[in-house]
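Each chain you see keeps its place in the complex, though not every chain is here.
Naming follows writing order (A and B), and every chain is counted from residue 1.
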Amino acid sequence: VRHTIQVRVRYADTDAAGIVHYAQFLAYLEAARADALRALGLVRESIVAFSLGTMVLDATLRYRSSARFDDLLDVAAWVTEVSATRFRWVYEIHRNSDRTLVLTAETEQCWSDGVGCSREASLPPWLDEALQRLGDVSPS
Amino acid sequence: VRHTIQVRVRYADTDAAGIVHYAQFLAYLEAARADALRALGLVRESIVAFSLGTMVLDATLRYRSSARFDDLLDVAAWVTEVSATRFRWVYEIHRNSDRTLVLTAETEQCWSDGVGCSREASLPPWLDEALQRLGDVSPS
């Protein structure tokens, strides 16, 4: 399941070159993750638990075209891999007005024990189920 | 005219106390200003010109209650004073779910000549008209 949110670029998101600052996109991706869970019907407590309880292990961002103040962006997010303890999201951001590709990205996350990735504990069942639904993962 | 936008608190907006960081609200207020102009029908070029061409002279923020990740906030903005060169916005932010007052604020802005407030030039007519419509200002 590919989930898309719309983000209006705020003036605060821009930098002196007049474009969205390269760090700001990570906040957009994060917002798309949270909204994807919300769209599945997860309650607020679960969305908060997801955001607090998972660690980002790596992020890869490919900047394809600049975005500017007041642009309306479509930020799509979906899940590509879910293992017992880790999962990977993929993202695409397009400018809504002309479908220009602005950014593609991937992040890998794990379930944390507060210090690092939990080695023993697997993903909570509610999260595993949600991630399966957000991925193109055939049930075994 | 009182204009209200809805802002979903992003995880990136929070700080280590688990609440929206005190600087972040200024980005919400700015987004409300831009959207108020958009709602009046101003074209993108005007919204960009407004954001680039005006300087904030002062900002006063009163933090009434904390906001948290995933809160849906109603950010209301309106104009209270418009002089030949300056104008003042007032803001109220409420949590949507229970109408708790989160923040009240005011900002004063002027039309800039690129260095400071323009002393000679008055507000561009399109901006003056827009601000008049956003204020409770009786025409003289």
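One rule holds in what follows: a contact is a pair of C-beta atoms (placed from the backbone, for glycine too) under 8 Å apart; a residue touches a chain by one contact, two chains touch by 3 or more.
All of these numbers come straight from a predicted model, not from anything done at the bench.
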item: Full complex, copies of the single sequence (shown: 2); value: 4
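Everything below uses one rule, namely that only the chains that are shown with their structure count from here on.
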item: Rotation angle (°) superposing Cα atoms of chain A on chain B, nearest 5; value: 180
item: Approximate Å spacing (C-alpha centroids) for the pair chain A, chain B; value: 28
item: Touching residues on chain A, where the partner in the complex is chain B; value: 8, 10-12, 26-27, 30-31, 34-35, 44, 47-48, 51, 69-70
